[in-house]
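Complex shown without one protein chain; remaining protein chains in place.
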Amino acid sequence: MLDLASRRAQFVFGSIATAIGFFLFFPLFWMISTSFKPEAEVFRRIPSPLPIAPTIQNYVGALTRSELPIYLQNSLVTAGLGALLTTVLAVCAAYSFAKFAYRGRTALMLLMISAQMFPFAVLLITLYPLMDAAGLLNTRIGLIISYIVFALPSGTYMLYSYFINIPTEVIEAARADGASELRILTVIVLPLSIPGLVTVGLYAFMWAWNDLLYSLTLITDPSLRTVGPGLLLSYLGESRNDWGGAMASSLIASLPVVVAFALVQRFFIQGLTAGAVKS
Amino acid sequence: MKTTRREFLAAASALGFGAAAGPAFAQQRTLTYIGWSHDEAASKPVLTEMFNAFSTANPSVRLETIGFPWAQMQQNLILRMRAGQPLDVAQLAERWLPTFAALNNLADLNELFGRAALEEKIDAGLLRIGQSGGKQLGLPWTAASIGMVANRKVLGDAGVNQIPTTVDQFVGALRAIKRSNPEAVPYALATKNNLSMSPDFQVWLWTFGGRLLDNDGAVKVNGEAGVRALSFLVDLMKENLAARDIDRPDARRLFGQHRTGFYADAPLARGFARDNSGQGRAFDQYVAAAPYPVVAAGNNPQSVAWGHLLVMPIIGGRRPTRDGDAARFVQHLAFNDDMQMKYFEAVGLFPVTKTALARVRDDAYVTQWARYASFAEADEPSKWANAADLTTIVGEEVQAALLQQKPPQQAIADMARRLEQRMRDVRRG
Partner (left out) sequence: MLPLSARAPQVGGLKRAEARFGIALVALPLAAFTAVILYPFVDALRLSLYRYTLMTPQPVFDGLRNFERLAEDGEIGPIWVNTVVFVVATTAATFVLGLAWAIILNQPFRGRTIIRSASLLPWVLPSTVTAFIWAWILNAQYGVLNAALLVAGLIDEPIAWLATPEGAMSGVVLAKTWLSVPLFSAFFLAGLQALPLEQVEAARIDGATNGQVIRHVVLPHLRTTMVVTLVLGAMGNLQQFDVIYAMTGGGPVRATTVLSLEVRRQAFENWNIGLASAVGVIWFLTIAGPAYIYLRSLFRQG
């Protein structure tokens, strides 16, 4: 697209690329480098770029001394099930909005989609006593249910834009063949929407996985803590200065999702951008 | 889901399935304790030992201990109590008591143990830090003051051979430290966390003759003493004798590395120094209890009364009983001289029982500390139920001045105005 034949163009392009690349990747490099440094090397006014005497002590400490494995497990369970719940609900709502006509449909859709704008922290004010009344405070189930807040409205919209593109003729033909409505949804519509489903699922997962606000407030039992508050509370107190340990823990905490993401990112980008780019 | 599992197990054992899981398991009762000290590296080993001693002596009780960082403790404890989570015994800072008393679900220990029995064990004066609204809601576990700690090596290297007692001598010592080691933070004044800045500022305020509030809650800070105290601290910052971004943990670390001359802490400063320096007891020789400097020689050195309490919340209508597990656990920690001494030996926290106190009289660090602590005053916001709010206001305005966002006069005026607004609300009921 760009013409990089001239020296000047190459220079400008190269400098901008290097600068942004450095901004994006240096922090990652620094996290990895610090995580392999012994304490004496971490606390230096002028640190060396790479560990001089690399050690895995920080990793051993992160895995044995802290509850990190438990936090990870909790995060994967709550974010995973939260994303699943969000996707199922969003599929139902979006398919109904896209392919069925009934009174109040547009108003309902407008209401659900505009809820993207409701401030999450404000919802928490009432969600907290609500969960309390339902006996779901400090439970994984309560957290999973709360996580639909993050992505149900936008997920419904994303899937709506997927479903609306599926030709109604295909559905009509299946109906003519005598297929039940449920069968049409599961056998015809959903397989055609896999990138959309993956997108909404991942989008919801990322919100829940990143969450600190809800889990910090709704969960008080250390054995139920997720990664965000778990890391924060581990390194906020007296051990706040253990940067080697914090970086090693951070790296471990990031790995599962990095791997999972590498597997599905192709779908994801495709799905996420479909609505935005087609027009 | 944990709760559901617990409920399920309870239901299962009620139905007679419990026997299948083994008799010991079926009979074990869970005792939940929440605190912050056992979460801190310095006190962790000794507290684990003390907890284990309790478990050994009470095989039918399964002790579950939960830890939060100190700065997050109060907030999380309220969250947990509001959620009705199991909780039998909790560790409180003495200054949080009014807030928790307002929740109206702490057991009165006078009813539980009897007033006379308590006073026989612990001095009536000490018991006061656990009282609120005429009830003994908290049992003192350790009590002393937040006073000044000095690093003898840093002072010695700077040629300061006498621990300063007046403000002028103090500033002189700080300058000497800065000259001898430009990278040092001569006085690690709290400049980051409201919870630490508020008490640090109050001691200086009292030193210069001021008060935040009077006994009826009228705001008194807006006066000459307030401005003088805050200006004094701001000048220390300007002269690089104190630094930005310092909280208690940072100060303790600097102290253990011989990079600060003074900071304010409770007597467990010595325990932290042992731990942070990596030298253990060998470091004790450098740790000195120092008086907060006074304006004129002969004045009493100020400090903030400080202590840890053990409280027994009533959760879901479950009232602790006199010989219940919670009561026995509390007595194990606070009444048992062996445990009290063990805790003292390990981290330097003062015991509370009369008999254990008699045994530590020979320790110079303790006697020094106790002498300065005899003038200690209660943290001012603590008396009021909205203490958290008041502490935030004091901390924020102090920090604004220290970071030179506004002149001390204005910070004090703003502090007074904001405190007045909040106190009006309190008095409105």
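In order of appearance the chains are A and B, and numbering begins at 1 in each one.
Just so we're on the same page, contacts are C-beta pairs under 8 Å (C-beta built on N, C-alpha and C of every residue); 3 or more make two chains touch, one makes a residue touch a chain.
Worth saying up front: this structure is predicted, and the values here are computed from it rather than measured.
> For the chain not shown, which residue from A:83, A:152, A:198 or A:219 touches it across the whole complex?
Residue touching the chain left out of view: A:152.
> I'm checking contacts with the chain that's been left out. Which of A:17, A:52 or A:173 qualifies?
A:17
> Which candidate, A:83, A:109 or A:197, sits in contact with the chain we can't see?
Touches the omitted chain: A:109.
> Can you name the residues of subunit B that touch the chain not displayed here?
Looking at subunit B, the ones touching the missing chain are residues 75, 78-79, 99, 102-103, 191-192, 243-245, 385-386, 388-389, 392, 396, 399-400, 403, 405, 418, 421, 425.
> Residues of subunit A in contact with the chain that isn't shown?
Touch set of subunit A with respect to the missing chain: 1-4, 9, 13, 16-17, 20-21, 23-25, 27-28, 30-31, 34, 42-47, 75, 89-90, 92-93, 95-97, 99-102, 105-106, 108-128, 130, 145-146, 148-149, 152-153, 156, 160-161, 164, 168, 181-182, 206, 209-213, 216-217, 227-229, 231-232, 235, 243, 246-247, 250, 253-254, 257-258, 261-262, 265, 269-270, 272-273, 275-279.
FYI, only the chains that are shown with their structure count from here on.
> Please compute the C-alpha centroid of subunit A, do the same for subunit B, then give the distance between them in whole Å.
So the centre of subunit A lies 39 Å away from the centre of subunit B.
> Can you check the complex and tell me which residues of subunit A touch subunit B?
Those residues of subunit A that touch subunit B are 132, 135, 137-141, 217, 220-224, 233, 236-241.
> Where on subunit B is subunit A touching in the complex?
My answer: residues 1-4, 36, 39-42, 66-72, 76, 79-80, 82-85, 249-250, 252-253.
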